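A single protein chain has been omitted from the complex, and every remaining protein chain is retained in its original position.
Chains: A, B, C, D and E, in written order; residue numbering restarts at 1 for each.
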Amino acid sequence: MNLTHLDQNDRPNMVDVGDKEVTKRVAVASGIIKMSQEAYDLIASNQAKKGPVLQTAVIAAIQGAKQTSTLIPMCHPLMLTSIKCDIEHLEDLPGFKLIVTAKLSGKTGVEMEALTGVSIGLLTIYDMIKAVDKSMIITDIMLDKKSGGKSGEYVRG
Amino acid sequence: MNLTHLDQNDRPNMVDVGDKEVTKRVAVASGIIKMSQEAYDLIASNQAKKGPVLQTAVIAAIQGAKQTSTLIPMCHPLMLTSIKCDIEHLEDLPGFKLIVTAKLSGKTGVEMEALTGVSIGLLTIYDMIKAVDKSMIITDIMLDKKSGGKSGEYVRG
Amino acid sequence: MNLTHLDQNDRPNMVDVGDKEVTKRVAVASGIIKMSQEAYDLIASNQAKKGPVLQTAVIAAIQGAKQTSTLIPMCHPLMLTSIKCDIEHLEDLPGFKLIVTAKLSGKTGVEMEALTGVSIGLLTIYDMIKAVDKSMIITDIMLDKKSGGKSGEYVRG
Amino acid sequence: MNLTHLDQNDRPNMVDVGDKEVTKRVAVASGIIKMSQEAYDLIASNQAKKGPVLQTAVIAAIQGAKQTSTLIPMCHPLMLTSIKCDIEHLEDLPGFKLIVTAKLSGKTGVEMEALTGVSIGLLTIYDMIKAVDKSMIITDIMLDKKSGGKSGEYVRG
Amino acid sequence: MNLTHLDQNDRPNMVDVGDKEVTKRVAVASGIIKMSQEAYDLIASNQAKKGPVLQTAVIAAIQGAKQTSTLIPMCHPLMLTSIKCDIEHLEDLPGFKLIVTAKLSGKTGVEMEALTGVSIGLLTIYDMIKAVDKSMIITDIMLDKKSGGKSGEYVRG
Partner (left out) sequence: MNLTHLDQNDRPNMVDVGDKEVTKRVAVASGIIKMSQEAYDLIASNQAKKGPVLQTAVIAAIQGAKQTSTLIPMCHPLMLTSIKCDIEHLEDLPGFKLIVTAKLSGKTGVEMEALTGVSIGLLTIYDMIKAVDKSMIITDIMLDKKSGGKSGEYVRG
């Protein structure tokens, strides 16, 4: 099996998707940020009022997803038709889970867009609360499911 | 304790660092990508030859770190003086650990630059090997240490 | 009536246009910059010779329109097929009116692209003449007309 | 009097600020968006709950201000030390006024950064409410005051 | 004959390609960097081991090609379906030739994307070896061939 991003001279390339079919593609990715109780309470109670930490993270996730082909060298430029974010409050951890759903009618999948959105959103939470807790950990960034395209459906087992 | 990125009306702002001193600042962050044995072997053996997956990740990490203030809404634009990447082969996991060190002589810290570099670098590894393994997990993105500035030295315990 | 950019949890999202039809879409927007007689004369007479202030503004408007989805958080990335700029000399104001026409064959409208082009173009005029007049005012940025898409034709009354 | 952005051949250039002093510079700019009562009420009541339209606009204004030197051709890249946004509810208009304050210790002023932030923030409000009201007008974008640098203090009369 | 990027008032515009057909388009461009024997040997022998100068150049070429519509004012945003790079070792010059192939299914050609990729890739080689040789010359950047679109096939004579 070969890595599709490396050509026969082991030079990176942006793989040719010109002959792929245009299909509806959806990818859902998620990730978690773990933090101290103090940091969690500040964000959660603040969100009860106006929630700007989490809303800033959502906006950053959406804008980050749109920058995927600029950031990840071998990614194709895509015209995303939808980006949607959800946040779960993980009181027991404590921390937050960010879920990003990206959609496209196109020739290549949107896994990287969903994963990049998750990463940028979680980094934004880190940035906005780091004065309180520098030891936060971003973890469990993964693809939850994808559909569309030749490789078909993937659902994390 | 207040979140420094929220003003008195709970609106996000980019905090004023105009009166902070210019000091030498260093931040080291790291993160891990876990993968299947097959994916690991393909990257590792390829690196034994020319290693373009990991080198592409290093380049993406450096370029991503430079985009931090574009990606993270409340981050200040900074003139990084150095970005350095190291990669550890974690044969037993299996997977790879990416460590990014960012430096600056400036008025605010470079934690976010190091963390953003780590995130983009690991996403790049994911992208280049995802045809082989979609279940990879990016995890343990954290600040290892920082120095410089009023808050002084931080070393993860 | 609901705001389409806010989901049921009042979190911003990038609305799903995946099921919209691809139609030809055109949007025309305009805006005005008012200035002192001295500033106006410098630009107008200079344009009589080589006109670089207005031409720089036109180029900035075109490049700015292409950055719309990067700048406006909930905007979709689009593949504009045409951007055209016109400038009217408003001798009596005195000032200039910038009109930007954006076109697309796609699933969502190009109003924001036209409006963003107008804004960036007028800011560029401000920048290039601000040494002479800091009191200039950018005003009357509005959508003049649009066509295409489900909501059909709009012409300012 | 000459335009400083045009050299002796009437070609645009980025003026040399190398010999200017580093001083603390502050600029305050503002602008207004006028809208229908229905659009105003939707934003205002929504903000009473969670306010994401205005908070999204604030975030876009901050990120837009950081892109000034990319958007405005003759602007110098700057390392802003602070960006702060305020929004006034203009119930009688009805509409909203966005005020952006930008700060820098540097060799050139930050008027364009404040003005660009205002423009992008107001465009974002337009984008998020345009499904309800396409006839909104962005107006009165102006410099309110500036300080620092050789040209000294400016306060709109 | 008229220049298509200038409208009837000699103002630049982004030409309307809305009515053009979607066809498969391919462009191949190339360019050369000439250098001292010492610089050449360092790159070539290093490439024999791990080759990061040339691989960094390839990655930069790919990422640069994706930025074409941001960099070249009148270029349309495009969704490239493939970018591929080749490097020839010109031992006798000495120097290197970089060849970039860009592909698209779209309404306008990809010559500028291929040429921009070549330019950015060669500049990256310059950057990475300039400590050894400042007198390098980048030369012979040209379109080798293109196909697709109304103007049909072009092959350099």
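Keep this in mind: a contact is a pair of C-beta atoms (placed from the backbone, for glycine too) under 8 Å apart; a residue touches a chain by one contact, two chains touch by 3 or more.
What you are looking at is a predicted structure, and each value in this text was computed from that prediction instead of being measured.
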Shown chains touched by the chain that is not drawn here: B, C, D, E
Residue of D:28, D:59 or D:74 touching the missing chain in the full complex: D:74
Contact with the hidden chain (one of B:62, B:122 or B:138): B:62
Interface with the undisplayed chain - residues on chain C: 50-52, 55-56, 59-60, 63
Where the unshown chain meets chain D, residue by residue: 7, 9, 11-18, 69-70, 73-74, 76-79, 106-107
Residues of chain B in contact with the chain not shown: 24, 54-55, 58-59, 62-63, 66-67, 77-87, 103-105
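The working rule: only the chains that are shown with their structure count from here on.
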Any chain that touches chain D and chain C: A
Reference interface B-E: repeating pair among C-D, C-E or A-D with over half of contacts shared: A-D
Euclidean distance of C-alpha centroids - chain A vs chain E, Å: 31
Residues of chain B touching at least two other chains: 11-12, 50, 52, 56, 59-60, 63, 70, 73-74
Chains that touch, pairwise: A-B, A-C, A-D, A-E, B-D, B-E, C-D, C-E
